[in-house]
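Presented below is the structure to which this report refers.
Of the protein chains in this complex, one is absent; all others appear in place.
Entry: chain A
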């Protein structure tokens, strides 16, 4: 398995970086367990040196370690006062230092007893990490472990504790602050003892196997580090400071820099591993307890911060860690399992690296993919083709340019819409000037009026594509998307409308400066954000005139949020500015109907139909409200009218082949069928399935 697969999200399938990382954890676990009882820790020593690089990252690391064993405030500050941590002071205060008896540590007494002291030392040492003199300290530092741990060996933990406490009083005040945290460790001594003995028992028979495999860990350790490094590289574009400073990332950085190594199923600081190898397992337990919980905590943090995909992967990783923590007793089983796993991966890697036919093919595919990617980003690349299909046999086409003059006259007179316009007329206009966004927009609006949502969306999308600065398109698109209950697209359209609107540019920019767009926000909060933005526009509009479009945009958003009462208010406000707009009457009606008030809605529909008798959508909505009021007969009549109007606006096809399909919309037929079913007229309902208006009309009036 190549590492590029680990970090590259471009490949298909569920694989991604974090999942890959979780696999790594599986693999490394087993190998790291080989440290138990083995007399060396190669990778740890490497890590030991890197610790001394006086980089900014090390400061972070030290802060992490200083903070991780306990949550004491003020500890982080310690790392900024490195001068207080002089090991010589510590050494002086320990009486056992330099005594010969002390020079024979690590061979007698239960190893767990040494753990608390070494822990304390390790923490101290870590806090010293960022000290400017640290590079020179290395040599000195290598002696203390035995020195510190030895008195403990001699005296046992119980005696050691009070003495240690006493000695601590001699330390500089800053150091004393840091130590109490470490003092918590002895409480766990009994537990460690048990666990450690269990481990010893489990490990004893396998000692020889371990020794064989011990040589390998460095490789895998560095691989883990590399993986962690790639993970960090992969997310380095992430701007969120919270994420950047998260414990998860810090941990990943430490893994990369070998400052933390995986010991068995825990992660510990590299220094600890190198400090006293024989007691590794017991220390691993002691130190890693807080670290382990920190790790899972930081994973939880990662869950929140990553997007949904990576979040899922992080959750998986999290789960793994939890599992791993449980399975301490099963270590033996897992070692065997990991042995097999490692073999499998080695074989896999060999196969992958073997040059063969499959590799050549992969390269070819890769090259093709690269070319395709390059092609796709260019301007001439593939784009979704506008799929608007014009009706055939349009009588308005080729009328010596009369439809163009119609438009010219319309623009000259300043009229926005005329009653007599038909879809066919507008289609002809669009066909004659296919580059005119305004014509496409009008066609889209007309199709909306005619209750052909799909065609309306196609026409409007074409208009937006032709002229992105023609903003009425976005408002109309938003309405179409709302009707299709496509919330995401509605949001996008309204957002475009707001940000492209030249009239409110200043207000919007000001608002955006105060409320930056959060790309990770949920759809609901994104809607809330836009609503706030629109309200700000309304408040800051100093012209004194009510802009109906802003009200409509607001109403559409509220409608999508199912806040029908507020939406209704906005539509009414818009209506006060444009009292002759039949579209608005219908919208108020629809909002009323959707909030469960069909009776009131009918009044608005009726008003809309008075203004424009050929407004098919209002007629259809009227029919729906009648169904909801159980006036089925009436409903059927209205829907039939709507269908008749829809059909009248199409060009008769001389061939007569399947011509009516696509002209009348399915939604209307479905509603008509529902009405018929309610009227207990099954034979009429079956006629609806054939979309045959002629026969239905005959049958309907025959029965009525």
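Here, contacts are C-beta pairs under 8 Å (C-beta built on N, C-alpha and C of every residue); 3 or more make two chains touch, one makes a residue touch a chain; residues count from 1.
Assume contacts and distances are computed from a predicted model.
Q: Look at the options "NADPH:adrenodoxin oxidoreductase, mitochondrial", "Snf7 family", "SCP2 sterol-binding domain-containing protein" or "TRASH domain-containing protein" and return the one that UniProt uses as the protein name of the missing chain.
A: The chain we cannot see is recorded in UniProt as "SCP2 sterol-binding domain-containing protein".
Q: Of the residues A:514, A:542 or A:680, I need the one that contacts the missing chain.
A: If we include the chain that is not displayed, A:680 is the one touching it.
Q: For the chain left off this view, which of A:573, A:590, A:643 or A:687 is in contact with it?
A: A:590
Q: Among A:316, A:433 or A:628, single out the residue that touches the unshown chain.
A: Within the whole complex, the residue contacting the unshown chain is A:628.
Q: Provide the residue numbers of chain A that touch the chain removed from this figure.
A: Residues in contact with the chain left out: 451, 453, 479, 482-483, 556, 559, 586-587, 589-591, 593-596, 601, 617, 620-621, 624-625, 627-628, 630, 667, 670-671, 673-674, 677-678, 680, 685.
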